[in-house]
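To keep things clear, I will list the structure first and then write my remarks on it.
Removed from the display is one protein chain of the complex; every other protein chain stays in position.
Up next is chain A:
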């Protein structure tokens, strides 16, 4: 019997897709279908979670000039 799952279609850069796949690798409950390099379908309930994790991971790679003033020895 066919089963219907509600999903959200995501279009993103290849690198962001890799990040999403990486998030999925831990719990296997995020990605419903991996379509191609730039497109995915993910579980609707996980959207907020994915957004939050992506934000956190991308923030790691962003330099904030205020950091330099606060602890210059870093």
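We adopt the following convention: a residue touches a chain if its C-beta (ideal position, glycine included) is under 8 Å from a C-beta of that chain, and two chains touch if they have at least 3 such contacts; residues count from 1.
By our rule, contacts and distances are computed from a predicted model.
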| item | value |
| --- | --- |
| Absent chain [UniProt protein name; select from "NADH dehydrogenase [ubiquinone] iron-sulfur protein 1, mitochondrial", "RBR-type E3 ubiquitin transferase", "DNA 3'-5' helicase" or "Nicalin"] | "DNA 3'-5' helicase" |
| Residues belonging to chain A that touch the chain removed from view | 13-19, 21-22, 37, 58, 60-63, 65, 68, 72-74 |
